[in-house]
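Just one protein chain is left out here, and the rest sit where they should.
To keep things simple, chains are lettered A, B and C as they appear, and every chain counts its residues starting from 1.
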Amino acid sequence: MSKKFHVINTPVHNVDGIAKVTGRAEYTFDLVLPHMLYGKILRSPYPHAKILNIDTSRAENLPGVRGVVTGKDTLGVKQGIWRRYKELCDEEILAREKVRYIGEPVAAVAAVDEDTAEEALDLIEVEYEPLPGVFVPLDAIKEGAPLLHENAERNINVTRHIEWGDVDEGFKQADLVREDWFRCSSQAHVCMETHCAVASYTPDGKLTVYTSTQSHYYIKVLLADVLGLRENDIRVISRYTGGGFGSKFELDSAQFCSSILSMKLCQPVKIVLTREEEFMATKRRTPMFYYLRTGVQKDGQFLAKEARVFTEGGAYTAMGATALYLTGFFQAFPYDWPNYRYDGYRVYTNTPPTSAMRGFGAPQATFCAETQIDLIAEELGIDRIDIRRKNAMYAGYEVPGQAWIQSCGLSECLDKVDEWIKTKGDLPANSGIGIAAYGFMSGGIFNWFDTPYAFSSAVIQVNVDGKVDLFVGSQDMGQGSNTTMAMICAEELGVNVGDIRLHMGDTDKCPVDLGAWGSRETLMQGNAVKMAAAEAKKQILEFAAAKMTPNIVYDLDIKDGWIHLIARPERGLAFNEVVKEVIRGRDGQPIVARGHYTPHRKGMISPAYSFGVQAIEVKVDPETGKITLKDCVTAHDCGQVINPLGVQGQLEGAIAMAAGYGFTEDLPMDEGKILNPNLVDYKLLRTTEMPETTVVEVETYEPEGPFGAKEAGEGLTNPTAGALGNAVHDAVGVSINELPITSEKVLEAIRDKDKPKTDEED
Amino acid sequence: MDKIKLRLTVNKEYLECYITPKKLLVEVLRDELGLTGTKRGCNTGSCHACTVLINGLSVKSCSVLAMQADGCEVTTVEGLADAAALSPLQKSFLDHGAYQCGFCTSGMLMAATSFLAENPRPNEQEIREGLHGNICRCTGYNSIIRAVKAVAEGKYKEAADE
Amino acid sequence: MIRDFNYHKVQTVEEALNLLDRYKDDYKIICGGQSLLILMRQGLVAPENLIDIKGLEELNYIEFDPKAGLKIGATTTHTAVEKSALVEEHYPILVSMEENLASVQTRNWGTIGGNLCHGDPTGDPGAVFIALNGSVKLATKERDRTLPVEEFFVDFFETELEEGEMLLEIQLPVIPPRTAVTYTKFNIIENDQGLVSVAASLTVDVNGHTCQEARIVIGSAAPVPMRAKEAEKLLIGQNVDDKLLQAVGEKAAEEADPVADIHASEEYRRDLVKTLTRRMVKKAWEQARAQAPKKE
Partner (left out) sequence: MAYKCPVCEKIWPDSMNLARHVFGTGDQGHKDWVNSKGLNFIELLLIQTMEPGNKGYKTLADLLEREAEQVE
C-alpha cells in the first residue's frame, strides 16, 4: 500500500536546525548595526504615583549620552491590541502623568554603550507623588479603594458572562452539589531571549525595527499607531525569536523606547531588557480566584456548573480580556455540560499587567475543573476515568452558542490513559497517579485587532530549478512553524522539504499573518500555505497535462518531484523540467500563487479544537511534603500529526512549563513588588526534575485543518497542574486548591488531615 | 580605565586584544570577537546559556573575568564543527529535535561536549545531572537527554571519525 | 554594571599577601568568582582593587596524610575535590556533597576556598567541614593562624577574615574509626541551595552499642552553619532508637534559628530540620555501627 503522505507525519528536524546548532542563528540580541547606540529604560519604583516632574538635564550632560526621552516626547497614545475597542487601549508605555506598577517605564536613554546608558538612568530625577496602591482584586473592587484608571469604577476593567441551558434547574435536579474555591497563581514566561529590539529610523521617514516577537505584523501596526507613522513606513524584522510563550505579541517597552529614541536621534538604538526587567516589567500569567459550584447526578452525569472568577489584571488591560473569556469558555471543556454559567471579572491592581501566556486562561480553568471532578468522583465512588468518559465531548458536539466540535478523540485518549495506568499495577507507598483531561483551540476567531487582511496569507514562487520560495507571515519562535509550513507546502506541491526556501519574519517581504499566538499557525497559516501550494500545483499540472496528453479520465499528481499519471506512476516528467517549460511558455514569468485563510461562521472561539488526557505519577515524601515527578503519559488528539518530532518537543516542553506552574514557579509580591525577579529565586524545572514522558497520538481528521491537522503545543500546558494535584491527592490523600502546590502546603495539608503516615528515607 | 592585554586561544586560533579588566569572558567573545553563538540569558549565573569550554572544561563565560582566562584555550559553539562537518552532538541534536527556539542550544551543546569528554559512557541519570545547570524553557529537556544518550551509545561514531 | 577596578593577577601567595597589605582598605579577592561577580554586577560590591588568585597554583592541591588528614588548598576547584581519588577513599561524603553542589560549570571554575570565604549560610562545604571537625588556615603578611571552620563563619556573608588576611588551606582531621558522616539538603530543584541542610557525624563505641561522639550541623537555618549542640548531647552514651531520633530531631529544630523567606516559612524550615536531622543521624548511626567489629 502506498503511503498516505510523502512528507507529512515523518519526523523532520527544524529547517533552522543547522543555524541553531552551529551558533549561526542571529537573534535580535546578537545584532549590531553601524553607528548603533544602546538604550536603557528608567522604571517606576512606586506601584502607584503621580509623576510631578522629570528632570533629564544631568543625564543628558553625561559624556556618551546621546539622548533622553520621556512621555513628553511621545504622542501620548494609549495603545493596546484592542483596536476595535478603544476603551480597552489603556497603556502609554512611557507614562506621562501617572505610574501604576513597579517597573512601568518613565524615561529612556540612548548612549554609546550600555554602561553609560545605565549610569545616566541614575541621573534622571523624577519627582513622584506616591498614591495609595491596591494589590489584590478582592480589595480593589471594594468601595473607596484607590482607583487606577479614572473611567474604571471599582477598578473593574472587563466583565464576561457566558451562559447556556438552565443552570438553576440543573442544580435542582442534582444529587450532589459541590462548591470549591481555588487560587491560581501567576507565572513568568521566562523566554531565554529577553525582550529586545534594535530600531533604526532614517531621515527618509522610514523606521526599521528588528525585534524578538511572535507577530511582526502586530508590532508594525501598533508602532504605526503610537508613532504617527504610516504602517508601511515601518518594517519589522524578526528572523529568530528566542522563545515567546505569549509574552511577545504585544508592543513592549524595548520596541517602543528604541523607536522613539531612534526617531529622535536618527541612529540605530538597541535595547535589551535585563532578566530582572523581564520579570518585573513584562507581562505574566493571570492569577485567578476561582469559585466553582457543580451539580451532578449520582451516576456521575454532569448537570450544571456555575463558575465565577476574579482575575488580577495588574495595571493595564494587555491581553487579559481574552484570558478572561477563554478561562470561562475552557472551564466547560472538554465535557458536555448541559447547563453552564460563567461570570468573570478582570480587576485592575497596582501590579505588573497580566496577559497572555501559553494556555491563555485555560490552564487555570483546567486545574480547578479537573481537581473538582476528582473530588466529585471520590464522593460518588465513581472511577475517575469513567466519570470523564461519561461526560466527554465528542465529534459533532456543539458548545451551545459558542463552538462546534468537528473532530474529537477524547474518549480514545481516556482509553489509552486508562491502559497506561493499568500497566502500572500497584504503586509504592505514598505514590500516586493523577489525571486531567483538556482541550484547546486552534487559533482564535476574534478580530479585536481590526485587521482588514486575511488572518493568514502565503505566497509561493516556483523557480526554474524546481526550488520553491515560500513566503509566510507566521513567526517561528521555537515552536517549529517554519518546519510545519515547509512540510505542508512540500506535501501539497509534491516536492521535498529540501526544495523549499522559506521566507519569514520580515513585514517588507512576507504577507500578513496575525502571528504565533492562540495556537493558530498550523491551522490558519497552514491552510493558507496549502491553498497557495495547491494553486501553484494546478498551474504546473495544467501545463504538464497539455504536454503529456493523457486520456482525459486520468489524473495527474506530483510526488517527490515527479509529475505523473496516478494510474501509471512510471509515466511522468521531472518537476523542475516541467517548471522550466512553464516559465518559458509564459514569457518568462515564474509560477506565483497565493493562499489565504480567514475563519468564517466557525462559532465564537476557534475553527477547531484539540483534545487530550494526561496522567502523571508522583511520589510524595509525607514527612517533608516534597513532590517528585516519576512518570507521565499524554494521549493527545491533534488531528493529523504534521511533524512528530515537533509535536513531541512541544509536549515535553509544555510539561516542563506547566509542571513548573503546578509546583515550583510563582511570583510572590509585596505591595506590588515582585520578590524573586531572577533565575536564582524563580524556580524552573531542570533536567533532573523532568519525568519520563510518553506520547500517545490519537489521530483524528479535522475537516477544517490542513490535511486534518489542528493545534499541538499550547493546549498541552492545560492539564499538567491539575494532573499533578490529583496525583498528590492519590498519593497522600490531600487536595491542594491553591497553586503552586508547594511542599510546604502539602506537608501542612497532610498534618491537617490526620496523623501522618511514616515513611523513612529511601 | 586603561585597557590591558588579553591573550587567548579561541577555537584553536591564538589572538590578542586589549580590554578593560572588568570585561567578562562572554563580553569579549561576543562584543570584541563577534562570536555571538554564545548567548546570555541572565545576570545571576543561573541559566548557563553562556557555557563555553576553558581548557576543555565547561564554564559559564558570564561568571569569569576575561582576564582570568588569559593564556587559556577557549572553545565556543563556533568551534564545534570542523568546517561543514558537524560534531556528533550537533548531528544528534538535529536528529532528536533537541532544540526549539535555539537560544540555549549553544550552551547546552558546550555543556554536553565537556560532559561526554569527561564521562563518555554515562547513564541517563548521569546525563541529567551533567546538564543540570542549563536552562531550556522550550523542550522540557528530554529530547536533549536522548540526543546526548545517542552519542554516548556510539550512534554518531562515524561523524566523529569523518 | 560592574564598576571599574584595578586588576592584579598574582603569581605567588607572598605577592598576594603583599598586595592585601598594600590595599588594606579597598580590595576584594577573586578566585572562581562564581558568587562575587554576581554581586559586582549588581553593584553590591565595587572594590577599587581586585586581586585575582585564581591562577595561584601554590594553593591548588589536595594532600592526604594518614596521621594529619586532608589538606585542600584554597584555590582547588570543586571539581578537583569531587574527582580526587584521595577524597573518594578517605572522605567520600565530600564527593557526594560536591556532586550536589550547583552545576558542573560552577564546580569547574568555582573553588573551595572561594565558597567558604563567601560566607553564605546555605553553602554546602561549610556544614560538612564543621561536621568533619575541619579547620582553616589563614594568613596575613605578618602571621598565620589556624581556626576551626565552626569559628570561621561570623554572620550572613561575614567571616573571621581580617583586613589583609586570606584563606590558604582547609584541613580535615582523619575520620576516627567507627565514625560515619552524612549530609543532605532539602531542595525542590536538585543541586539548588538547600532550604535547610543537615550534616551529622557519629562515632559508636567499640561494640557498636552506643553513640560515643556526635556532631550535628545545620545549614540555611541560621546566619551561619550551626552546631545543634543540645541535640548532640542527647545522643552521647545512648543506643539510638526511633524514639531518641525523634527527640534529637525535635531538639535540633528548637536550636535552629531559621527565618522566613519567599521559599519557606520559619515553621516549615524547623520541620525540615527535624526530619532531616532524624534521617541523617539515623543514617550515620547505621553506617558507623556497620564499621564496628561484628559482635553478638
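Note that a contact is a pair of C-beta atoms (placed from the backbone, for glycine too) under 8 Å apart; a residue touches a chain by one contact, two chains touch by 3 or more.
Treat the numbers as computed from the prediction; the structure is a model and nothing was measured.
Counting contacts over the entire complex, the absent chain touches A.
Across A:Leu131, A:Val167 or A:Leu493, the residue that sits in touch with the chain not pictured is A:Val167.
Of the listed residues A:Ile156, A:Leu176, A:Ala224 or A:Ile421, the one in contact with the hidden chain in the full complex is A:Ile156. Among the residues A:Glu306, A:Asp374, A:Asp418 or A:Glu491, only A:Glu306 touches the chain that is left out of the figure.
Within the set A:Arg66, A:Lys270, A:Arg293 or A:Lys559, the residue that contacts the chain not displayed is A:Arg293. Among A:Arg83, A:Arg341, A:His596 or A:Lys630, only A:Arg341 touches the chain that is left out of the view. Those residues of chain A that touch the chain absent from the view are 87, 141, 151, 153-154, 156, 159-161, 163, 167-168, 179, 291, 293, 306, 308-310, 341, 343, 345.
Rule of thumb we're sticking to: only the chains that are shown with their structure count from here on.
For chain C, the chain with the farthest CA centroid is A.
The busiest chain interface, judged by C-beta pairs in contact, is A-B.
Here the CA centre of chain B is 30 Å from the CA centre of chain C.
Averaged C-alpha coordinates put the centre of chain A at 44 Å from the centre of chain C. Chain contacts: chain B has residues 43-44, 129, 131-134 touching two or more partner chains. In chain A, the residues that reach two or more other chains under the touch definition are 684-686, 688. Residues 11, 13-14, 16-27, 29-30, 189-194, 240-245, 274-276, 477-480, 645-646, 648-649, 651-657, 678-680, 684-688, 690, 692-693 of chain A touch chain B in their complex.
Note for the complex: chain B touches chain A at residues 30, 35-44, 46-47, 49, 76-78, 80-81, 86, 90, 93-97, 99-106, 109, 127-129, 131-145. Remark: chain A residues 114-115, 118-119, 623-624, 626, 663-664, 668, 675-676, 681, 683-686, 688-689, 742-744, 747-748, 760-761 touch chain C in the complex.
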